[in-house]
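Contents: one structure, followed by commentary.
One chain of protein is taken out of this complex; the other chains stay put.
As written, the chain order gives the labels A, B and C, with residue 1 at the start of each chain.
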Amino acid sequence: MQARTQTLWQRILGIDRRWLYLILFVNIVTFLVAPIRMPASVSPPVQKFHDEIEKLQPGDLVMISSNWSASTLAENQPQLEAVITHLMRKQARFTIISIEAQSRDISYRLAERVTKEKGYQYGEQWAHFGFVPNLIVAIKGMVTDLPGTIKQDVRGTEVSKLPVVQGVKSLSDYKMVIDVTPSGTVPIWISYSPKNVSILYCPTSVMAAEAYTYLDSGQIKGMITGAKGAQEYEQLLTVVGLGTRFMNAISFSHVLIIVFILLGNFAMFMNRLQQRREG
Amino acid sequence: MDWLLEFLPRNLDRLSVWIGVLCTLAIYSLLYRENPVYRFFEHMYIGLAAGYSLGPLGVDILYRYWIEPIWIQGYWAWAFVVPYGMYLYFIFSERYGWISRIVIGTLIGASAGLFFQEFSSRYLPQLNSTLQKPLWVSDANPDMTYGMMINNILFVVILLSVLTYFTFSYEQRGPVKRVAIWGRWFLMIGLGAIFGNTVMARMALLIGRIYYLLNDWLMIRVGGG
Amino acid sequence: MHMLTNLMAQQTIWRLPEESRILFATLIVLGAFVLILGLAPVLQTLPPRGRRAIIVTVTFLAGLFFAAEFFLPVDWTAIFPKDDPKRNFLTPAIQPAQNVLQIIGALALGLGTFGLVRLHLRNAVQRRAQWGYSIVLLVSFVVMATLSILNTLAEKEIVERGPVLKRAFSILFDYTLVQLDAAMFSLIAFYIFSAAYRAFRIRSIEASILMFTAMLVMIGVVPLGAFISYTLLGLPEAGAPEGANFLTQLEHSIGLPKIANWVLTQLNAPAQRAIEFGVGIGGLAMAIRLWLSLERGVT
Partner (left out) sequence: MSYQHAQDNWFAAIVIGFIALAVLVNIIRARMGAQLYIRRIPGLDAIDEAIGRSTELGRPVTMIPGMTAFGVVAVQALTIFKYITKQIARFATPMRLLSGDPTVFAVAQEAIYDAYNEAGRPDLYDADNIRFLSDRQFAFASGVAGLIQRERVAASFMFGEFFAESLIFAETGNMVGAIQIAGTVSFTQVPFFVAACDYTIIGEEFYATSAYLSREPVLLGSLVGQDIAKLLFALTTLGGVVAATIAGTDAPIIKLLGQPGGWDAFWSSVLKGGGQ
């Protein structure tokens, strides 16, 4: 009879995977909401990114290229929020551009919310240029004739009438380009944007590895890698933003997985021990 | 009460959030078990995806590479391409089925021919970068540290032992077998590292979704402050 | 030989005249369809050997074109004047050839879609089990196909993009399809957890190696790894000072993040490269066998 009833260890070993799913879900929700903070050490590319923006003077123009949508939200949204927060602190003007409709909508809504909180004026201090279907063509066009290439902003105002880019003829009037992206757009910016414009890069963690060569060669002036980089950046800005929250949740999901791997091995070990004793 | 009014889908923006949430929850229901709701969304998903592809991958390509060159630019020779490609559709015929293999043969030949360039571009620069690893300090590489030296030697040893594992045409015996087993173990280190490194990216995706549920749908403001 | 180049350069015979181009073009396309599809019954009269010969020849020629373009010298002065150091006489034909492949790909998509629709139409018409879901698939397919094609045509400014089209397309694409993508993609997080829990056990040497490296990297890449090494264990975080002895250097490089990074770059990279070499060589051998029809594979 005793063989029929499962021991505790056997039950742990054969746990229904749906419990695991639930535990992971609850774990992530908890650490997203809970105000626990784990200090991060700031990596050199993030520090460089921060220093580069610190050099901006009030009124300097920055172009943000935002090409992410729902699936990479957790990595790109904290980056964009942190970058906009820093730009507003430096009183810099900025314009956003996307390469497709979803990333336009998502970055426009986000920028509207973040700027409203700090009283930044649309049209005066920032604007969203909508989306351009072909990035290469768009960059080349913006270098020669910016208002003619973009024509209208996201609200339908003519670009030449927007105070934020009053008198701006070309992309070379900008101080820097910040590329927030999950895809390989940064080589395009490097190849086609004017030489006096410095490029900063916010990739997802998967894409970051390929960018170190550009970082070494100085073609990119700084880099924020995924949510982890955003957390480090927020630490430099001394705010607790999404990067910190998301990274917390990521860290503790890693801890959860490791704890369960150890638990599984312990259960396997105990189970063997028990069987040996009985058999 | 205010929260409820804001929460319910009373305008288009809210409605689109609700649609997104419904899709997410329907997909997540697969985690519990396969069920009619999931099945409904799965079929809708495949239908939508198939329909969507026809625009950018069907009509757009045909227009750009076939209709425009012929009718607008006047390059008449393109006219033969689509009828030739249509041979592919003979696949559905029992008698004429073999004719589709002419087109398939074209595709196979083309992908074989293209592979020579792919092989050169993809693998030879990798072979070359393997050679950029001096094994000991010499006059030609005076700046090398001991750390670099150890790393370089490890690199070459791992590369060669894994390569040994991937040989097939003789029986692996004695020292060769031992090297091959080491090769497999090194391989496992690489695979483990990739597994560990991917976890973060995948967790970030899930967190993105959960954030969408909490922030956009339930309007629980997470972070920011 | 120069005659040929000149002829190609003039391009007059390759282009239809400007006036009544649409009419000519339509006639030629109709003619092409009749000619090529009319060839099918003729081909049908071939014996099996002849059929195989045609397929082998076409395969070889298609491969030869791309291979020759790659291998021939780019400044082939013997035949053509050295006009451009980046191309040989086949290079200008590469882009059109790629376009041909693209067109065949688009036709294949039509074929695949046809197969999908046919299967579900049959399900629905014959009232097979679960035919209701087939209706769901067909309806969403028809609606989305209409919107997507209209949207593509609107991009080419052939039809007008009305507000209804814009709204409907946005709801089905941005708020349904893209959300479904994101939801399905994020499922992997759950699966990675259950797979790790089940598979990472100390059962064999291989499984244990896999487990330990995965755990090491998992801790090392998140801030927790830095916290454990530098705050709890008090290891030095910065790089070793220059000229430090071996032990100091070691102490400066055994923080978890550094070890994780070392495993990822120094131990993973050569293993991956060895696999890549094997795959490349295997692929090359396969390409040669296919090109020369040495293997009775799929055709």
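The rule is simple: a residue touches a chain if its C-beta (ideal position, glycine included) is under 8 Å from a C-beta of that chain, and two chains touch if they have at least 3 such contacts.
Please read these numbers as outputs of a predicted model, since none were measured by experiment.
S.K.: If you put the missing chain back into the full complex, which of the shown chains would it touch?
M.R.: Contacts of the omitted chain with visible chains: B, C.
S.K.: For the chain not shown, which residue from C:142, C:195 or C:250 touches it across the whole complex?
M.R.: Considering the complete complex, C:195 is the one touching the chain left out.
S.K.: In the full complex, which of C:74, C:158 or C:233 touches the chain missing from this view?
M.R.: C:74
S.K.: Any idea which of B:49, B:181 or B:213 touches the chain not displayed?
M.R.: In the complete complex, the chain left out is touched by residue B:49.
S.K.: With the missing chain put back, which residues of chain B would touch it? List them for me.
M.R.: Looking at chain B, the ones touching the missing chain are residues 27, 30, 33-34, 38-39, 41-42, 45-46, 48-50, 52-53, 57, 88, 91-92, 97, 100-101, 104, 107-108, 111-112, 114-117, 119-121, 124-125, 127-128, 130-136, 138, 140-141, 152, 156, 159-160, 163, 166-172, 187, 190-192, 194-195, 198.
S.K.: Could I get the residues of chain C that touch the absent chain, sorted low to high?
M.R.: Against the missing chain, chain C presents residues 69-74, 86, 88, 104-105, 108-113, 115-116, 119, 122, 177, 180-181, 184-185, 187-188, 191-192, 194-196, 198-200, 210, 214, 272, 275-279, 281-290, 294-295, 297-299.
Operating definition for what follows: only the chains that are shown with their structure count from here on.
S.K.: For which pair of chains is the number of C-beta contacts greatest?
M.R.: B-C
S.K.: Report the chain closest to the protein's overall CA mean, measuring from each chain's own CA mean.
M.R.: Given all protein C-alpha atoms shown, the central chain works out to be B.
S.K.: So the centre of each chain is just the mean of its C-alpha atoms; given that, what is the distance between chain A and chain B in Å?
M.R.: About 21 Å, centre to centre.
S.K.: Centroid from C-alpha atoms only, then distance chain A to chain C, rounded to Å. What do you get?
M.R.: Measuring from centre to centre gives 26 Å for this pair.
S.K.: When the centre of a chain is set as the mean of its C-alpha atoms, what distance in Å lies between chain B and chain C?
M.R.: 8
S.K.: Two or more other chains touching the same residue: where does that happen in chain C?
M.R.: 155, 174, 179, 182, 185-186, 189-190, 192, 196, 211, 215, 218, 221-222
S.K.: Which residues of chain A are in contact with two or more other chains?
M.R.: 21, 24-25, 70-71, 73, 228, 250, 253-254, 257
S.K.: State the interface residues of chain A toward chain C in the complex, per the touch definition above.
M.R.: These residues of chain A touch chain C: 15, 17, 20-21, 24-25, 38-41, 69-71, 73, 101-102, 105, 133, 228, 231, 247, 250-251, 253-258, 260-261, 264-265, 268.
S.K.: In their shared complex, at which residues does chain B touch chain A?
M.R.: 20, 31-32, 199-201, 203-212, 214, 220, 222-225
S.K.: In the complex of these two chains, what residues of chain A are touching chain B?
M.R.: Residues 18, 21, 24-25, 28-29, 32-33, 70-75, 77, 81, 204-206, 226-228, 240-242, 244-246, 249-250, 253-254, 257 of chain A touch chain B in their complex.
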